[in-house]
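All protein chains but one are shown at their positions in the complex.
Let's look at chain A:
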Amino acid sequence: MDKTSAIPGTPVQAPALEVRGISKSFREKRRELPVLNDISLSVTPGEFVSIVGPSGSGKSTLFHLIGGLTEPDQGQILLQGRDITGQKGHISYVPQQPALFPWRTIEDNVILGMEVAGVPVKEARAEAREWLLRAGLGGFETVYPHKLSGGMQQRASFLRGLLSRQEVMCLDEPFSALDALTRSDMQHWLLNIWEENKRSVLFITHNIEEALLLSDTVYLFSSRPATVLHKFQIPFPRPRREEIAEDPAFLTLKRELTQYMREEQHKMLEGSR
């Protein structure tokens, strides 16, 4: 069929989300600036897929394309086999900054996705309360976001995405603004929550360890214009625990990816000179 499903080890199942041969360039001062070049990837139902790439490699542009904010120059985006290229509202989204609405309480923020989708408020609230409790945010339901720490705000933002009715969740470097300790806390928190409730996830990060810890599949992007350099299957069994980061196989994989990334960063530096 297409090249992604030809790679051995990919489960044979209709992908929840498939990106087929997407290219996109922007015009900047009369010059074409290619950002994405023939990107193809897929997320099977219940799979956690990460995209790792150097910063500025157009990963966020890919999300804007999947989310329908802009249209690709070439290629298609398919959701359960249906073409949704350029259409909005088919994915749930967790942005880089928590972007909680300051005039809404935590509970009201968490139900926003459901509210927009037309879920009755009573039902949405009940569900939100249950999840807030499970996510370690019990007791903060009626608190305004500015009273919460960055990590807790990001948890609420993640719950807002999780409770939205769309099948595929797109997470755009959700932990990049957090300090190292909070970040590692959040990774394990996310791992637990996600393993309880297996949603199809597409996760952008530039942190290799984070990608290895969380994902089933990792796509490595090149520097701009971004192409898919490699696709790695992460073999570690689930449920995963923190200790996995000390496993020799984990370290080998991490070294391998780091090497690739370093070469890419290098190319980018030379390219900009």
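Things worth noting here:
Quick note on the criterion: contacts are C-beta pairs under 8 Å (C-beta built on N, C-alpha and C of every residue); 3 or more make two chains touch, one makes a residue touch a chain; residues count from 1.
Going forward, contacts and distances are computed from a predicted model.
Here one chain is missing from view; checked against "ABC transporter permease", "dihydrouracil dehydrogenase (NAD(+))", "Heptaprenyl diphosphate synthase component I" or "histidine kinase", UniProt names that protein "ABC transporter permease".
Interface note for the absent chain: among A:A14, A:A99, A:A249 or A:L269, the touching residue is A:A99.
Only one residue from A:V35, A:V49, A:L112 or A:L253 touches the chain missing from this view: A:L112.
With the whole complex as reference, residues 64, 67-69, 88-93, 95-97, 99, 101-103, 112-113, 115-117, 144, 146, 164, 166, 170 of chain A touch the missing chain.
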